[in-house]
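Left out: one protein chain. Kept in place: all the others.
Moving on to chain A:
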Amino acid sequence: MNLKQSLIVAVLVSLSGLAAWECYWRSQGFYPNIDDNKDLWAVQRAKVADLTDDDVILIGSSRVLFDIQLDEWAEKTGRKPLQLASPGSSPLPVFHDLVENTDFKGTILVGVTPGLFFSTTFPEAFPWKRPQTKVDYYHNRTYAQQLNHMVSLPLQRSLVMMSGSEEEWSDDIDLKALVSRITIGNRTGAPDFPPFYNFNDTRIDRNTTMTARTVNDTAFANSIKKVWEFFGKSAPPPDKKATMAFFLQDLKKYKARGGTVLLVRCPSSGMLKKGEDMVLPRVSFWDELVKQAQVKSYYFEDYKQLQFECPEWSHLSASDARKFTVELVKILKTDGVLSNPKNQ
């Protein structure tokens, strides 16, 4: 057995194959991106222990993630907020974790996406389980997992073929995703979930922006709108009573130790906004929450400078997100709710 020869063939052929694979996907418009996975979230969560009372933590769903830009916030306030928002998630599990498992008593900005905030407290429900999985992962992650994440980051930054995502997007290119996209008929009779393509660029600090394609390619933006329509039709009714009670209990505890909470309703537009207004009207959900929470609150429609059109109805483009952040910080500074705003 001439194993040396076999090894040389194996190395040359596999490297050539992988180079071709990488080039092919790049030619299809893919570029390296950081996976916004539970490891990335856990790294940020670990930083909470080092925060002071003057710091800000952002929690909520993807709207806070896309719409609040960390660099603009840092430039205007002198402090970079910690991004702990989680796509498709209720903010309640993360808020609960911060209240129960940390001593942090700075400012927590809670993004209120009505369909998620008021969704459920059932542990197995998607909007709850998703962030809770991240919280649990942070508390239970091993040193080996932390090391894996550190080693994987340079690869994620430089190789398209390493961009497989925990989110299981319809355009993921890892082998499992590629195989799972092969279908023959619809044997199970499951509803046809519209393809949900990745539309965010993520940085290592979890600063997230909408991809240029989502802004420039209307057909692509429409594919995401179809996903919101699907969710809108299939979502179970909200559970306002349980969600508010859960949040208010944690809020009481957090306020008692001197912490500040801000409620922010980020922009949405088009049919999605209409649907939200119909199923979760402001008066009976947002206003009721604000009334009971007794904290500073900001609803985008109340401020002309916070109103933007969302390319796919739910999130701001990168440039609008920067403007939104600047304007939001101005409002917060005017209100004096940031404990240590940088003088501009």
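Annotations
Here is the rule we go by: a contact is a pair of C-beta atoms (placed from the backbone, for glycine too) under 8 Å apart; a residue touches a chain by one contact, two chains touch by 3 or more; residues count from 1.
As a convention for this text, contacts and distances are computed from a predicted model.
Within the choices "MBOAT family O-acyltransferase", "ABC transporter permease", "Sarcosine oxidase subunit gamma" or "BFD-like [2Fe-2S]-binding domain-containing protein", the name that UniProt assigns to the complex's undisplayed chain is "MBOAT family O-acyltransferase". Here the missing chain is touched by one residue of A:49, A:182, A:219 or A:278, and it is A:182.
Among A:102, A:133 or A:152, only A:152 touches the chain that is left out of the view. Contact with the chain that does not appear here is found for just one residue of A:142, A:234 or A:334, A:142. Residues 1-14, 17-18, 21, 142-145, 147-148, 150-152, 155, 161-162, 164, 166, 173-176, 179-180, 182-189 of chain A touch the missing chain (whole complex, contact as defined above).
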